[in-house]
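Incomplete set of chains, arranged as in the complex.
To keep things simple, chains are lettered A, B and C as they appear, and every chain counts its residues starting from 1.
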């Protein structure tokens, strides 16, 4: 994906319309949250199964694609304004997640409320069992 | 940006931990909205000016980058599950926006409440002035 | 519920700490959205059935109650700042919804994607069938 190209198109779009003045990171973060919620709304009344099957409904998928695009547009615009390298940040976060959620501790974890048992929580709970102080 | 690589890493991460069962598009849309709100929260008490200046604060920028990554991770995972080509959807939406908000109508628009005057709204308002019916 | 009492407590809380300066409606709307997403996050990995059963889990319910309170606190603070009578606005909206979604049209509507068929959509679709123009 050519992020640089997308950044250029979005910057040109804003400048041509004299809208750059409204593109503070604060406002862009609001736009991003608003679009993420429009995407959320598509799935609001669907069951999880229906949400999987949505891929077979062309009209709904058109709507889904538009909202995914809107979220990404705000993310790129915000990253451009704050000089954030999205790809670099993503791989860094994936590595952090791989470290935080070791396979051995996460696999087969059926706890409803802690789908994501963090390694630090497990370490802490081991300390407690030993009678150690936190 | 190598989206295919990111998709693979995220799919492997979920499968290794047996978490794929939780990754319905419905649930992923919830995760995306939740992370977008965590990004929003960073700017909540900042003025627009302070939000621009945040780029000079290393600690806060670390937090910003992590949340941007989280939003993008959910967006890629959801797009993978629904077979959406993000880049294609984005350029399609940019073109639609360029058509909806022609420069001539948008430039210098100082209306507080309609920063984004849509061409269709302008056409409609012209009809009204002519005494036409909507 | 004594909304006036809650408004007073929240106003006093903000003024005592000199935080009123941060309570613009813009910022308060951000806080409200952020807290709504924290509530959303509790249900993110639960199935709909598990979300119904959460009422039997004391620890999780403690978390749910806290987030419900946070959302309501921001809603009341925002309503106070903008002089909105929440109760009046709610009954007005309920009446509007009862008008928009007549029982005869809504009952038994099994369409996955339009759980909420609006009377105006139905009228429009009837026009189309007649070959009318929209």
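Operating definition for what follows: a residue touches a chain if its C-beta (ideal position, glycine included) is under 8 Å from a C-beta of that chain, and two chains touch if they have at least 3 such contacts.
If you're wondering where the values come from, they're calculated on a predicted model, not measured in any experiment.
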Complete-assembly copy number [criterion: all chains share one sequence; 3 shown]: 4
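The definition used in the following text is that only the chains that are shown with their structure count from here on.
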Superposing rotation of chain A relative to chain C, computed on C-alpha atoms, to nearest 5°: 180
Remotest chain, chain B as reference, centres from CA atoms: C
Rounded Å distance between chain A and chain B, as computed from the means of their C-alpha atoms: 10
Between chain B and chain C, centroid-to-centroid distance (C-alpha), Å: 22
Chain C, residues touching no fewer than two other chains: 30, 33, 37, 45
List of chain A residues in touch with chain B within their complex: 1-3, 6, 9-10, 13, 16-19, 22, 24-27, 29-30, 32-33, 35-37, 39-40, 42-43, 46-49, 51-52, 54-55, 61, 64-66, 68-73, 75-76, 78-79, 81-84, 86-87, 89-94, 97-98, 101, 103, 106-109, 115
Chain B partner contacts - residues on chain C that touch it in the complex: 22, 27, 30-31, 33-34, 36-38, 40-41, 43-45
List of chain C residues in touch with chain A within their complex: 30, 33, 37, 45-48, 50, 57, 59-60, 112-113, 115-116
